[in-house]
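Coming up: chain A.
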Amino acid sequence: MARVCLMSSLTAFTGGERVLEVDAANVHQLMRRLGERFPALAPHLDDSLAVAIDGEIHQDDWFARIAPESEVHIMPRIGGG
Partner candidate 1 sequence: MDYMRFEAPSSVDAAVALLAEGGGGARVLAGGTDLLVQLRSGMVEPSLVVDIKRLPEVREIAAEDGGFRVGAAVSGAELGEHAELKALWPGVVESAELIGSTQIQGRASMGGNLCNASPAADTVPALIAARATCTVAGPRGRREVAVEDICTGPGRTSLAPGEFVVSFHLPARPAHSGDAYLRFIPRTEMDIAVVGVGVSLTLDLQGACTQAEVSLGAVAPTALRVREAAEALVGTRLDDAAMEALARAAAAACRPIDDKRGTVAFRTRVAGVLAQRAARIAADRARSN
Partner candidate 2 sequence: MAKLHITTTINGDATEFLCEPEQTLLDVLRDELQLTGSKEGCASGDCGACSVMLDGRLVCACLVLGAEAAGRTVETIEGVARGEELHLVQRKFLEHHALQCGVCTPGFIVAAKALLERDTDPSETEVRYWLAGNLCRCTGYDKIVRAVLDAAAEMRGEEAGA
Partner candidate 3 sequence: MSESVKGNGAAKALRWVGTRAARPDGVDKVTGRARFGADLFAPNMLHGRVLRSPHAHARIVSIDVSGAEKLPGVKAIVTRDDFPEMPSEWSPLGELIVNYHDMTRNVMAREKVLYEGHPVAAVAATSPSLAKRALAAIEVEYEVLPHVLDPVEAMRPDAPLLHDHLFTAGVDPRPETPSNVAKRVQFGHGDVEEGFAAADLTLEREFDTRPVHQGYIEPHACLGSVSEDGQAELWVSTQGHFSVRGHCARLLGWEMSRIRVTAAEIGGGFGGKTVVYLEPLSLALSARACQPVKMQMTREEVFRATGPTSGAHVRVKIGATRDGRITAADAELVYQAGAFQGSPVQPGAMSAFAPYALDHVRTVGYDVVVNRPKVAAYRAPGAPIAEFAVESTLDELARELGLDPLELRLRNAAREGSQSSYGPKFGPIGMAATLEAAKAHPHYHAPLGPHQGRGVASGFWFNIGGETCATMNVNEDGTVGLMTGTPDIGGTRASVSMMAAETLGIPLERIRPIIGDTNALGYTFVTGGSRVTYSSGMAAVQAAEDIIGQVRARAARLWDIPVEAVEWQDGMVAPAGANAGEFDPMSLADVARVSGKTGGPIVGEVAINAQGAGPSFGTHIVDVEIDPDTGRVSIARYTAIQDAGKAVHPSYVEGQMQGGAVQGIGWALNEEYIYDEQGRLENPGFLDYRMPVCSDVPMIDTVIVEVPNPAHPFGVRGVGETPIIPPMAAIANAVEDAVGLRFTELPMSPPRVLRALDEQRERLQAQAAE
(Lines give C-alpha, C1' and ligand atoms only; values in the text may rest on other atoms or scores of the structure.)
Protein backbone atom coordinates (compact mmCIF):
# COMPACT_ATOMS: atom_id res chain seq x y z
CA MET A 1 0.00 0.00 0.00
CA ALA A 2 1.47 3.34 -1.06
CA ARG A 3 1.42 6.20 1.41
CA VAL A 4 -0.46 9.07 -0.22
CA CYS A 5 -0.30 12.67 1.07
CA LEU A 6 -2.86 15.14 -0.21
CA MET A 7 -2.28 18.87 -0.58
CA SER A 8 -4.27 20.70 2.06
CA SER A 9 -6.90 22.14 -0.25
CA LEU A 10 -8.06 18.61 -1.07
CA THR A 11 -8.58 17.56 2.54
CA ALA A 12 -11.89 19.43 2.52
CA PHE A 13 -13.20 16.54 0.41
CA THR A 14 -11.75 13.71 2.49
CA GLY A 15 -13.22 14.67 5.82
CA GLY A 16 -9.89 16.16 6.78
CA GLU A 17 -7.86 13.05 6.06
CA ARG A 18 -4.52 14.05 4.65
CA VAL A 19 -2.37 10.93 4.67
CA LEU A 20 -3.93 7.80 3.22
CA GLU A 21 -2.87 4.26 2.43
CA VAL A 22 -3.90 3.39 -1.13
CA ASP A 23 -3.34 0.20 -3.09
CA ALA A 24 -2.50 1.39 -6.60
CA ALA A 25 0.14 0.39 -9.13
CA ASN A 26 0.07 3.60 -11.10
CA VAL A 27 -1.27 7.15 -11.04
CA HIS A 28 -4.40 6.32 -13.00
CA GLN A 29 -5.38 3.59 -10.54
CA LEU A 30 -4.55 5.85 -7.64
CA MET A 31 -6.83 8.61 -8.89
CA ARG A 32 -9.63 6.14 -9.58
CA ARG A 33 -9.39 4.59 -6.13
CA LEU A 34 -9.27 7.97 -4.43
CA GLY A 35 -12.35 9.04 -6.35
CA GLU A 36 -14.19 5.88 -5.36
CA ARG A 37 -13.24 6.27 -1.73
CA PHE A 38 -14.12 9.98 -1.57
CA PRO A 39 -16.79 10.78 -4.20
CA ALA A 40 -16.66 14.45 -3.27
CA LEU A 41 -12.98 14.47 -4.15
CA ALA A 42 -13.43 12.92 -7.60
CA PRO A 43 -14.27 16.12 -9.51
CA HIS A 44 -11.16 17.77 -8.10
CA LEU A 45 -8.74 15.08 -9.27
CA ASP A 46 -8.28 16.90 -12.54
CA ASP A 47 -5.74 18.44 -14.90
CA SER A 48 -4.63 20.93 -12.32
CA LEU A 49 -2.80 18.26 -10.33
CA ALA A 50 0.59 16.65 -10.39
CA VAL A 51 1.76 13.57 -8.53
CA ALA A 52 5.16 13.22 -6.89
CA ILE A 53 6.23 9.61 -6.52
CA ASP A 54 9.18 9.16 -4.18
CA GLY A 55 10.21 12.73 -4.78
CA GLU A 56 9.93 12.74 -8.57
CA ILE A 57 7.16 14.98 -9.90
CA HIS A 58 4.93 13.60 -12.65
CA GLN A 59 2.47 15.77 -14.53
CA ASP A 60 -0.09 14.18 -16.85
CA ASP A 61 1.46 10.76 -16.46
CA TRP A 62 -1.27 8.24 -15.60
CA PHE A 63 0.94 5.21 -16.02
CA ALA A 64 3.81 6.35 -13.84
CA ARG A 65 4.52 3.35 -11.62
CA ILE A 66 3.76 3.38 -7.93
CA ALA A 67 5.50 0.78 -5.80
CA PRO A 68 3.86 -0.68 -2.66
CA GLU A 69 6.36 1.18 -0.47
CA SER A 70 6.15 4.44 -2.47
CA GLU A 71 5.45 7.79 -0.89
CA VAL A 72 3.11 9.75 -3.11
CA HIS A 73 2.23 13.44 -2.87
CA ILE A 74 -0.70 14.94 -4.72
CA MET A 75 0.06 18.57 -5.45
CA PRO A 76 -0.69 21.29 -7.99
CA ARG A 77 0.96 21.04 -11.36
CA ILE A 78 3.77 23.43 -12.03
CA GLY A 79 4.43 25.55 -15.06
CA GLY A 80 6.92 28.26 -15.55
CA GLY A 81 7.84 31.38 -17.41
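The criterion applied here is as follows: a contact is a pair of C-beta atoms (placed from the backbone, for glycine too) under 8 Å apart; a residue touches a chain by one contact, two chains touch by 3 or more; residues count from 1.
If you want to know what made the cut, all candidates are chains of the complex that A comes from, given by their letters.
Everything numeric here is computed off the predicted structure, so don't read it as measured data.
In the assembled complex, chain A touches candidate 3, while the other choices in 1, 2 or 3 stay out of touch. Residue ranges of chain A in contact with candidate 3, taken from their complex: 5, 7-9, 12, 46-48, 52, 54-61, 64, 71, 73, 75-81.
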